[in-house]
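Of the protein chains in this complex, all but one are displayed in their positions.
Moving on, here comes chain A:
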Amino acid sequence: MAAISKNAVAGLLQIGVHIGALLPLLWLFYAINAGRLGGDPVVELIHYLGMGTIRLLLLTLLVSPLAKSLRFGQLNRLRRPLGLWCFVWASLHFSAWLALDLGLDWSLIGEELVKRTYILLGFTCWLILLALAITSIPALLRKMGKNWKKLHGLLYVAVLLACWHFWWSVKSGWIEPAIYLVVALLLLLWRKNSVIRWMKSFGRSH
């Protein structure tokens, strides 16, 4: 009985994740058309998508430890949709920067990637999310076996990179990025055993 209702709750939460990640994008679409993004809408758009990515990443990191401490294993079903939405938001953030800010000027894009460390950090984070998104295809998951877990532990790195990228990108005022970084560190601390196990897995022979 309890198991069934927990399944139902997890199912509802899953729908909630999709709605929660999609609605702000629909709002953004409306805001662009209604001119609600101010005189320099490109920058507003990029910031909105970037902040959303960081929040989704933190939410993703919350799932496993929460499932464990609540003894609510079905919650882990939220990890995949959340992770994929992280990738969608990060890709939109990245594409807005490529296409709207830099106007797909590839030589400028290359130059900026190399010269601005905070952009390189963000790009690395996006590459990690890309790898995680591709390997979340179920067939690949089975095929990769233990290596899948190793690869997906990179989410810990991605979250830290995202916060660091935010920190170095702001013009003034370090308080907001600091809050996100502290939350990320607390979430990692909560699951420190998993993090340590993941790091040790690279030392072991296959």
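One rule holds in what follows: a contact is a pair of C-beta atoms (placed from the backbone, for glycine too) under 8 Å apart; a residue touches a chain by one contact, two chains touch by 3 or more; residues count from 1.
Methods note: contacts and distances are computed from a predicted model.
One chain of the complex is hidden; its UniProt record names it "Protein-methionine-sulfoxide reductase catalytic subunit MsrP", one of "Glycosyltransferase family 4 protein", "Protein-methionine-sulfoxide reductase catalytic subunit MsrP", "Glycosyl transferase" or "Iron ABC transporter permease". The hidden chain makes contact, of the residues A:P41, A:P65 or A:G153, with A:P41.
Here one chain is not drawn; of A:L108, A:V157 or A:L186, the residue touching it is A:L108.
Interface with the hidden chain, as seen from chain A, comprises residues 32-43, 45, 100-103, 105, 108, 111-112, 115-116, 118, 168-169, 171-173.
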